[in-house]
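Pasting a structure here, questions to come.
For this depiction, one protein chain was excluded, whereas all remaining protein chains were kept in their positions.
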Amino acid sequence: MPQHHWILSFVCDDMPGIVNAISGAIVDCGGNITESQQFASSNGRFFMRLQVEADAPRADFEARLTQVGERHQMEWQLDDVGRPLRTLVLGSTAKHCVSDLLFRQREGQLPIDVPLVLSNHESLSRIADFYDVPFEHRPVMTAEEKQAMEARILELVDQHDIELVVLARYMQILSEDLCRALEGRAINIHHSFLPGFKGANPYRQAHDRGVKLIGATAHFVTPDLDEGPIIEQNVTRVDHSHSPAQLQHIGQDVESQTLTRAVRWFAEHRVLLDGDRTVIFR
Amino acid sequence: MPQHHWILSFVCDDMPGIVNAISGAIVDCGGNITESQQFASSNGRFFMRLQVEADAPRADFEARLTQVGERHQMEWQLDDVGRPLRTLVLGSTAKHCVSDLLFRQREGQLPIDVPLVLSNHESLSRIADFYDVPFEHRPVMTAEEKQAMEARILELVDQHDIELVVLARYMQILSEDLCRALEGRAINIHHSFLPGFKGANPYRQAHDRGVKLIGATAHFVTPDLDEGPIIEQNVTRVDHSHSPAQLQHIGQDVESQTLTRAVRWFAEHRVLLDGDRTVIFR
Amino acid sequence: MPQHHWILSFVCDDMPGIVNAISGAIVDCGGNITESQQFASSNGRFFMRLQVEADAPRADFEARLTQVGERHQMEWQLDDVGRPLRTLVLGSTAKHCVSDLLFRQREGQLPIDVPLVLSNHESLSRIADFYDVPFEHRPVMTAEEKQAMEARILELVDQHDIELVVLARYMQILSEDLCRALEGRAINIHHSFLPGFKGANPYRQAHDRGVKLIGATAHFVTPDLDEGPIIEQNVTRVDHSHSPAQLQHIGQDVESQTLTRAVRWFAEHRVLLDGDRTVIFR
Partner (left out) sequence: MPQHHWILSFVCDDMPGIVNAISGAIVDCGGNITESQQFASSNGRFFMRLQVEADAPRADFEARLTQVGERHQMEWQLDDVGRPLRTLVLGSTAKHCVSDLLFRQREGQLPIDVPLVLSNHESLSRIADFYDVPFEHRPVMTAEEKQAMEARILELVDQHDIELVVLARYMQILSEDLCRALEGRAINIHHSFLPGFKGANPYRQAHDRGVKLIGATAHFVTPDLDEGPIIEQNVTRVDHSHSPAQLQHIGQDVESQTLTRAVRWFAEHRVLLDGDRTVIFR
């Protein structure tokens, strides 16, 4: 067994020779590529993710990557395969997404490490207890409370060295400042319909229009509400016999599955940003 | 083998005793129920579709249905299982939907009988020839031509006793009058995205937003453009590597599959209208 | 809101007039049919499942059903919608199926009531504790122990008035006597491949043959090992890159999903036996 199993991901301008340069760096450290995916975007950017086994010290590999990276002006990232990502979970009243994340963390099915669930409602405390995850409740009824909550989020991100913030049906609009502070490391989930519905009670509207599919979208948080780069989408089939309440239950299942997949891919460094789009190396 | 195999479908106000009354009529004619589906809508309407085998003359069964139907104020319809529906196909330049419909008609996989393909472009003539279906071309560039085309549609509907008009990527907005004249017997197909996109070149927009699913919706034609009762929806998975042109090809596959399913269900009397919604007895 | 919401399911010989007779009984009690499915088997048997809302006392409805049932020699069953089924779970070392059942029971997603998990290994005790379900361990290494375990199973079935026994990867072959004693109320899960593999380590064999799908089958327990009437089957896509261990993990997910679906349908009286086949009213 080799000493290390790394994930290397990087982005740079597309040009001939990149793969050759990176594979050269890997050869120099006696590394072996166990997984490799690449994508050249139509906007001229090149994305790559590799898994590399090697016995060389990490510092040696990083030194070689720094050389190659400077030459090609790469943004690169090196991590250990399987390392749990420090993840802050924000919740509200809905239990399904938080429950699925904590269940899978506990079962060892999801490489995240959640130091805290932070919520604007008490209702999630029992689930957090059940999974032995600390829980903190802060009401967000007033503008002051909202400001305090956002300050607390940033404090926790700092304190726990948080790499990912998951809005697990958090239901609060983040301020533009907070969106920017968490750019590229906060994931939100929302329901999605064909056609889309605006306004309150979308499941009632979906019922009244007789939709045959309901779905969910996981995306990065940006100041444009529900318009950040899409990470994952899923739908499930429904029919005329489903009540609005049943549609909602079915929709929640899709939401939690979709959010969990997005979190897994992010935690495994399979999600790279390409402007308003994502490159997903599944 | 029994002499007849009928499809009976009906709608009426929901109340105790309907199933009992209908099944009584069937018993009286020595009929046997081979398939049965029902649905009670939350708005108080009751929908049912049955397949019935019987040796009794059709007139006898219709007489009994008339009695029951009057008592319960049913709108009912009786047809033979497998009878091809007289179907007018409207097309434009895109080939995929027309091609799939005619291919399946020819293979005996779709119970429709298409006496004519009517199109505002010449491009579909070769496909129609290939499948031995008459083809008629009428340009629709001016307001007069549009009016003439709509008159021609109604003329053909009348002349061929058309039961279903399929807008197979017809790409023309029907006038409100024509929509009303064809209400409940014209089906349209359009692409669908999560989130929805307005305006030109939706596949380009879908690409730029990095959507992970693209889909299609088949719906009844109403004066509200693309807002008629939904019959069927499907999506397929795409990823960052698909170009706008590839998205379009994939989307076209979903469109033709979705339209063909909607046409099949309609031709088999599996589609019942419930206000703005459909009840689909698959 | 009506006083009662019942599930009525029955089987009898197919003949004209059954639906009429049953719907007559429902009308007599002022009941309303909210869901209805039926099937006439090619072997001449007729199966039906209805959900009925009514205000009449249950005894009245049962009296009417008894009349109709005697006339048509029906085997019928009446239950309340949503009543949890008393379910005994048998496990061994594998956690995935037991974990999913108990998780969904606890979340209120599965209408079962598990009084006990009985296992031939200690390994499941932590999961049972976690979900506050009593756990009992009995080694099954010798013929005597096996006999004692089977006696214990029957004792528990009797003591807790068990309606369903779930073999959640129990990995022990039940004696012919026990199979007969539990006929029609014991469900097993096993992995399934295309092509099928005999013998030890099927995931290794599946890997070596490069299968593209792996699946699971939930079926009734019969003396013919793994050959009882099939309730549900699912597959998932795999590829050349999956190791035997990964195939096993993926297979376990399919197993637990498939078993949970079969248990749900059984608990909702959607599973009816038709000789060696099942009729599933989903």
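First chain written, first letter: the chains are A, B and C, and each begins at residue 1.
Just so we're on the same page, contacts are C-beta pairs under 8 Å (C-beta built on N, C-alpha and C of every residue); 3 or more make two chains touch, one makes a residue touch a chain.
The shown structure was predicted, so the numbers you read here are calculated from the model rather than taken from an experiment.
The residue touching the chain not shown here, chosen from C:Ser192, C:Thr222 or C:Gln257, is C:Ser192. Only one residue in the set A:Gln3, A:Asn32, A:Gln109 or A:Ser175 touches the chain that does not appear here, and it is A:Asn32. In the full complex, chain A contacts the hidden chain through residues 14, 16-17, 19-20, 23-24, 26-27, 30-34, 36-38, 40. Although one chain is not shown, part of chain B still touches it, namely residues 35, 99, 103, 107, 241.
In the full complex, chain C touches the hidden chain at residues 39, 41-42, 192-196, 208-213, 215, 217, 226-227, 229-235, 239-241, 243, 274, 276-280, 282.
Definition applied: only the chains that are shown with their structure count from here on.
If the chains shown are joined wherever they touch, the resulting network links each chain directly to all the rest. Taken over every residue number at the interface, the positions common to chain A and chain B amount to over half, indicating a same-residue contact. If you average the Cα atoms of chain A and of chain C, the two centres end up 37 Å apart. A separation of 41 Å divides the Cα centre of chain A from that of chain B.
Multi-chain contact residues of chain B, defined as those touching 2 or more other chains: none present.
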